[in-house]
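Every protein chain but one is kept in place in this view of the complex.
Going by the order they are written in, the chains are A, B and C; count residues from 1 in each one.
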Amino acid sequence: MASIQPTETDREMTFGEAINDALDVALGNDPTVFLLGEDIADPPGGVVRLTHGLSTKYGTHRVRATPISEQAIAGAAIGAALGGLRPVAEIMLMDFMTLVMDQLVNHAAKHRYMSGGTSHLPLTVRTRIGHRRGAQHSSSYEAWFMHVPGIKVCAPTTAADAKGLLLSCIADDDPCLFLEPTPMVRSRRRSPVPEGDYRVPIGQAAVARDGSDVSIITYGQMTPAALEAAATLADEAISAEVVDLRSLVPLDHRTVLNSVAKTHRAVVTHAAARFAGPGAEISAMIHEELFGELERPVHRVAAAFTPVPFAQSLEQVHAPDASTIAETVREVMK
Amino acid sequence: MASIQPTETDREMTFGEAINDALDVALGNDPTVFLLGEDIADPPGGVVRLTHGLSTKYGTHRVRATPISEQAIAGAAIGAALGGLRPVAEIMLMDFMTLVMDQLVNHAAKHRYMSGGTSHLPLTVRTRIGHRRGAQHSSSYEAWFMHVPGIKVCAPTTAADAKGLLLSCIADDDPCLFLEPTPMVRSRRRSPVPEGDYRVPIGQAAVARDGSDVSIITYGQMTPAALEAAATLADEAISAEVVDLRSLVPLDHRTVLNSVAKTHRAVVTHAAARFAGPGAEISAMIHEELFGELERPVHRVAAAFTPVPFAQSLEQVHAPDASTIAETVREVMK
Amino acid sequence: MSSADVDLGAHDLPVDDLLNIHRTMLTIRLAEQRFMRGLSRGEFPGFYFPVQGMEAAAVGVIAALRPDDYYITTYRGIADILAKGSSLEAVFGELLGRVTGMSRGKGGTMHMADPDRGMMLTTGIVGSGTPIANGLGLSAQLLGNDRVTGVSFGDGATSIGALHEALNLASLWDLPVIFVCHNNLWGECTPLEGYTKTARLAERAAPFGIPGLTVDGTNVLEVYDAAAQAAERARRGDGPTFLEVVAPRILGHYFGDTGSYMDEAAVEQARVNDPVPKLGDWLVSQGHLGPDELDTLTGQIADEVEDALATALNSDMLPADELRTDVFAPGVDTPR
Partner (left out) sequence: MSSADVDLGAHDLPVDDLLNIHRTMLTIRLAEQRFMRGLSRGEFPGFYFPVQGMEAAAVGVIAALRPDDYYITTYRGIADILAKGSSLEAVFGELLGRVTGMSRGKGGTMHMADPDRGMMLTTGIVGSGTPIANGLGLSAQLLGNDRVTGVSFGDGATSIGALHEALNLASLWDLPVIFVCHNNLWGECTPLEGYTKTARLAERAAPFGIPGLTVDGTNVLEVYDAAAQAAERARRGDGPTFLEVVAPRILGHYFGDTGSYMDEAAVEQARVNDPVPKLGDWLVSQGHLGPDELDTLTGQIADEVEDALATALNSDMLPADELRTDVFAPGVDTPR
């Protein structure tokens, strides 16, 4: 399952097309793969059309639209995995994951351990984050799942990683949570994505931009902002390395620590709240592992500790962007 | 609402009796307070008898046994708070909180913000943690709630704090989560608890033991272990200060930082998993705020990243105890 | 076909009440049309869940309640909210995220609360309002007042577990709650028969011993009568009612959804049954309203709508320093 580098056979795809393609490849290659979720069958093929065409191609027995019953969806995925299938469940938004915490945390994540390794659950849950539709449709709770032993968490940024990680999740023998940031899903930008059964290993970060002065650690929807900040800073002669974690569990400590050991300065940024967020673990880890090697304390640039506001005037300042990241990096470079 | 020091009118109580007393005082003083939860009415007055006698004293209209319907319980608490009451809901165990995440996170925690401050929810949810009954009855997910803007989190250790914090939660105008560690609830040890409407302010840590060499930061069920470790270490001429956080949200940064600024060394310990746990925030915060002032990196002593195992041989080594804490402190003192 | 030859049946509601009901329905219709026109024209950004076709379903229920009764609604809640007495300014303000919004713009489209009018909470989570309604009902019971709580939810919400927990608890405790199922025959892009075999959704209430009524949601008088009966039962202390109000969806799920997946004939039929002209025409046919009066009224309301929208558009959004307020009670030391 080594990371395959994009090749001649790449195709230009949007993030959304890459997800659709991954599901298409999985359904095509493995008869035990099936999808379930609200409104995922044609029409409409998903409320944001990520599963468009798949029920037409593979049948509604394998691409199953469900009632609005998140607990039933998660439970059915667990049971189907127990029965030898590889379910890919869609929970429309992270905020609705609140409804499946019992199924996912108490049951899916703990099952391998509770069964002493005699049974396991190869299931994937896809969900969207960062939707920007007010307090109940926009939340980022990935930190919760990082804290749950037994579930892997992937948070891709690029179309290629979206495809490669999703295929890895589906082939994985453990429960995987796959996060799809709305800004990426909505983006019309295309980039090269390898054809076929392309896999990106779960648990490997990517250095999205090389740099030597400071490390910006991020994932998911914030990676583009981090890259934009790095580009701006380059003009100011600050060389920022951007580490795109891609997976939150397992977390690729090595890549993070290698980068910071080189730069001696780190900024961690995400769209989740700062307090007790993913960046807390990353900051603590860096400080603990590279004690005495840092020029400056790790800085966290994250969302305010508030529900996501609706008014644009507030929504705009709720989560970080390229300029707040750049500002913090300048601070750290002082 | 200043902290009242224990006085002549103290009564010796167990942790459980202190909770019962707090509920009794609240029901007695405020007609808008009522309790709801599974099996909380007499008999049996709660599965661990924490509400024993209260339905007999105040009536089953104010101490309401519910069906096994966690979502309905949480929802009823929210609605009753909207209607002008001060509900105190019991969710039997933290593991069952997984069933109320939508109600608590999407609705209770966000309501004040979403209503632009025109409406708020004075409600309390009590739940037990650290039950030691296998993977689905023993979990510590307090880190999740720390990451949810809009809900306060209290985690007392002593009988007096249990009473004082619970009364503060009930009187508070925001949703409060009140954690009751099973080891404390089961303990038959009695200690002085002030009579009457005793309040401990939410958001104030306590220095449970003074020391000068190292700070042990903890809360809830781990405080006794930290104190035991400190006592052992005293014999080795290591002076450990123990900070009992008591509240996780708001977190008393000042007391933590004052202690570590003095000792220059910190160990954070809890029974929740280490990775992305409460200690991650605390460690990150200490490193970020006291950069350059620490002799050694903050060490986290926490539960293994596994579901809680059943076999005693594993359960015993799953979470820290006095000896693993002491060991880590010795490490930090090197 | 026209709705002119409609027969809403006899009714003993005072004419003034009938006219008020009509005025509210027409206001909802015109406010919605105006707001969506603004969105299509790019006058302002936003998102919106249309209620066209369910004005009677909403207003019929709430007209049967008292002003001090409680209500909980959903993201598709504008009809409920205006019926419950919120001003157009407060609604538009919130839809546009302005300080003049009922929640100062912090809640927005899916989270309107107007506690002074008994509109206690709007949820964006399918089905989640129902357990909360029980709590409001319980507060009335414990405080010894006779307020009734209504909670509306879509047909799709009947697939949500929380609703069933709520029904059991409401039944057990005889709570003064009306569970109002706005059955528009669709949950997003999935038709009712695509997600359940239950023929009549009100049947779901039966095992809990809760009366389950099903009414034509395009006939506001039929809706009113059923709701009045449910409210009376609740106020008497006899407990909850499940009221299924069938009002087929006319537009897409959200503004921008063309509803291309919907059967055209069915949509056409729903248009014919459009409850707003149906009531207007009936009022005219009964002589309660002159044809000219209807036109005048329409113009008047359109002006009010325009004014309210202008007020909203002319008002500010909260300044950035309000980002961190309202998380907790004022003065609480909130994490960064």
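Simple rule for what comes next: a residue touches a chain if its C-beta (ideal position, glycine included) is under 8 Å from a C-beta of that chain, and two chains touch if they have at least 3 such contacts.
Remember, it's a predicted structure, so these values are computed and weren't measured experimentally.
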(message) One chain isn't displayed here. Which of the visible ones does it touch?
(response) A, B, C
(message) For a quick check of understanding: of A:H52, A:H107 or A:R209, which residue touches the chain that isn't displayed?
(response) A:H107
(request) Among A:I129, A:L251, A:A280 or A:V332, single out the residue that touches the unshown chain. (result) A:L251
(request) Among A:L54, A:A77 or A:A303, single out the residue that touches the unshown chain. (result) A:A77
(message) For a quick check of understanding: of C:I78, C:I160 or C:A270, which residue touches the chain that isn't displayed?
(response) C:I160
(message) Tell me which of A:P87, A:P297 or A:P320 is the one touching the absent chain.
(response) A:P87
(request) Considering the whole complex rather than only what is displayed, give the residues of subunit B touching the chain that is not shown. (result) 38-39, 43-44, 47, 65-72, 95-96, 99, 133-137, 273-276, 304-307, 309-314, 317-318
(message) Residue by residue, what part of subunit C touches the chain that was omitted?
(response) 159-165, 168, 171-172, 195-199, 203-204, 206-209
(request) Identify the residues of subunit A touching the omitted chain, counting contacts across the whole complex. (result) 32, 34, 61-62, 64, 66-67, 69, 71-72, 74-85, 87, 102-103, 106-107, 110-120, 149-150, 152, 172-174, 203, 249-251
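The rule is simple: only the chains that are shown with their structure count from here on.
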(message) Taking each chain's centre as the mean of its C-alpha atoms, which one ends up farthest from the centre of subunit C?
(response) B
(request) Would you kindly tell me how far, in whole Å, the mean C-alpha position of subunit C lies from that of subunit A? (result) 36
(message) Using mean CA coordinates as chain centres, what's the gap between subunit A and subunit B in Å?
(response) 31
(message) For subunit A, give me the residues that contact two or more of the other chains.
(response) 95-96, 99, 134-136, 273, 275-276, 305-307, 309
(request) Mind pulling the residue numbers of subunit C that touch at least two other chains? (result) 104-107, 111, 123-125, 161, 326-327, 334-335
